[in-house]
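Next up is a structure, given as structure tokens.
All protein chains of the complex are present and in place, except for one that has been dropped.
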Amino acid sequence: MPTTEPNRAASETAFVRGVAIAPRPPPAEMTGLLAWLRINLFSTPFNILLTALIVLLLAWAIPEIVKFLVIDAVWSGSDREACLAYVQHREIGACWPFVSERLPYFIYGSYPIPERWRVDVFFLMLAGGIVWLLWPRAPRRDLGAIYFFIVLPAVSFVLLTGWSAVGLEPVDTVLWGGVLVTIVVASVGIVLSLPLGIILALGRRSRMPIVRLLSVMFIEFVRGVPLITVLFMASVMLPLFVPEQYSPDKLVRALIGIAIFASAYMAEVVRAGLQAIPRGQYEGAMAIGLGYGQTMRLVVLPQALAVTIPNIVNTYIGLFKDTTLVFIVGIFDLLRTIEVARIDPKWATPVTSTTGYVVAAIFYLIFCYGMSRYARAMEARLAKGGPR
Amino acid sequence: MTGDIDSGSLLKPGRLRTDTAVEMIGVNKWYGDFHVLRDIDLKVRGGERIVICGPSGSGKSTMIRCINRLEEHQSGHIFVDGVELTADLKKIDEIRREVGMVFQHFNLFPHLTVLENCTLAPIWVRKMPKKEAEEVALDYLRRVKIPEQASKYPGQLSGGQQQRVAIARALCMNPKIMLFDEPTSALDPEMVKEVLDTMVALAHDGMTMLVVTHEMGFARQVANRIVFMDEGQIVEANVPEQFFSNPQHERTRLFLSQILR
Partner (left out) sequence: MPSDLPAQPRPARVAFYNDPKARSIAYQIALCAVIAFLVYGAARSAIDNLARAQIASGFAFWNHTAGFDISQTLIEYSPRASTYGRAFWVGLLNTLLVAGIGIVFATIIGFAVGISRLSSNWLLAKVAGGYVETIRNLPLLLQLLFWYNAVLKTLPDIRESITAPGGVILNNRGFFVPVPRFGDGIGFVVLAFAVGIAGAIALRLWARRRQERTGQRASILPVTLLMVGGLPLAVFAAVGWPVSFEFPQIGRFNIAGGIEILPELAALVFGLSIYTAAFIAEVVRAGILAVSRGQTEAAYSLGFRAAPTLRLVVVPQAMRVIVPPLTSQYLNLTKNSSLAVAIGYPDLVQIFTGTVLNQTGQAVEVVAITMLVYLIISLITSLIMNIYNRHVALVER
């Protein structure tokens, strides 16, 4: 006969459990802060040593950073005297008055002061367009795409460069600078690289040999050379190849260079997305009578793009960082305005350069890290199959 | 001289030192707050074949993975052939040498050939000369009926063939106890039989086996005892004839009604 002892199984014979065992909480040494510390920081002698070293390192580094940014920092003043150690008789950290005085220059460059409202309108319109496109629950996102890719560029162009016919005074691109230029270059790059990249990717997969050959040559050529050489090519060689009266201005040349470079990398990202679409999708579309253009537009591309959104955003992050290279062909992006400002004799102190670079770092960290968080959120949402 | 499933094989499993192969006393395990193994008591004699079944999430895989320390238990004692399983690395090494395991997803090493998969551990852990290890490996490959695949790579084999290589790989270490964690669950139906046949042959050779599986036909054929687990505890255990025809606990009855037609 089987035993029915409630707690111990006499395992040599048959056994039936009498009373079920209720779940119990884990023993004390497994839970709580001490257990967590023991497992994660102090589990082996080597780990103990490592934890000690890192704690020492952080104990030195973090106070130093806080001292520089906050405690020793100077918060008001009108020139270099405010930020010089021998004048103030104390250790000097970041020179924030330098930043606050030059902030308009960092944001607008030399854009005429009475016209700066136009730049603000541009920033607002751009922000609105981005939220409209990226917020998964926004209404009519197809309209949002038209707004972002067609309406916004046209209106911004008129707004920023000016058009006397509507009463907007023309502003030469030479005067643009700082965050304005960085955002313009990045936006143009983003807006142009995706359609161009799609065209190149489709071209690379085309069955027409000449189209495929040209696409492959273009993509591999642009991806094999540094961005600087592409920018040099655009800014130095391009004027030669165009009749004199059409010679594009410096900013446009840099924009062309960035667009070319970004679209080649975007082409590879889109191509990976297209390859992930199973043949069955193409065949299904053919079976219901869709032509090539319709198949691409209605069936294949929407799926391919959705799958590679995280990679697209990663490419955009790279593009955003690459905008700093226009510095080298003489365009006054944020980094260049900071470079110009930090050697201004009015603010010459040992801490000015570092303060300037901190400002740039904060700006880029916010944008790039923000984009990468968005990409990760999209990846998680795609993995769950939710709305895109 | 080649091993044959019907006549006695020359490659008998290693002999146990004591006559209790595995003993688990009051074993408890938690994943965070979740009490996954509750007061497990189990005694397995040498040569016994135990089939462990139960609904998914019942802790059956976790239980056998505690035996070779792929999972750690937080309270209670586990003895393998008289050696207690603790955090002592030397003891763990000793136990792992004597306990073989076959996984649901085979876990063959894809960068090595079938033969190299089987000789890797004997050469590096048991310090066998290469020639001897290869002879042993070929013998076991013959025993699982795929000696001709010795120089192929796992990626070139079917699922059933891969699992049989996995069994041969575990056997090459001459273990005294074999653990099977749902060995046929990842196989296409037509390949399940070839793997079960191999396991039946192993049982006939006297190997101590703990098998987590849903294959009740195999259990009927070969098991000395069937252990039913649910919600982290052993609910019922009995010999197959009694277990299937006369389940005592209502949860056992519920489970059997769901998996037997």
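A and B label the chains in the order they appear, each numbered from 1.
Note that in this section contacts are C-beta pairs under 8 Å (C-beta built on N, C-alpha and C of every residue); 3 or more make two chains touch, one makes a residue touch a chain.
Please read all numbers here as calculations on a predicted model, not as lab measurements.
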Identified contact with the non-displayed chain, of A:157, A:232 or A:374: A:232
Touching residue (missing chain; options A:142, A:244 or A:283): A:244
Missing-partner contacts on subunit B, residue numbers: 68-70, 89, 93, 96-97, 99-101, 103, 105, 107-111, 120-121, 123-133, 152-153, 155-156, 169-170, 173, 179
Touching residues (missing chain, whole complex) on subunit A: 40-41, 43, 47, 50-51, 54-55, 58, 207-211, 214, 221, 223-229, 232-233, 236-237, 239-244, 317, 321-322, 324-325, 327-328, 335, 339, 342, 350, 353-354, 357, 360-361, 364-365, 368-369, 372
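Basically, only the chains that are shown with their structure count from here on.
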Distance from the mean Cα position of subunit B to that of subunit A, given in whole angstrom: 51
List of subunit B residues in touch with subunit A within their complex: 28, 30, 32-35, 38-39, 41-45, 74-75, 231-239, 242, 248-249
Complex contact set, residues of subunit A against subunit B: 2, 7-9, 11-12, 14-17, 20-21, 23-27, 30-31
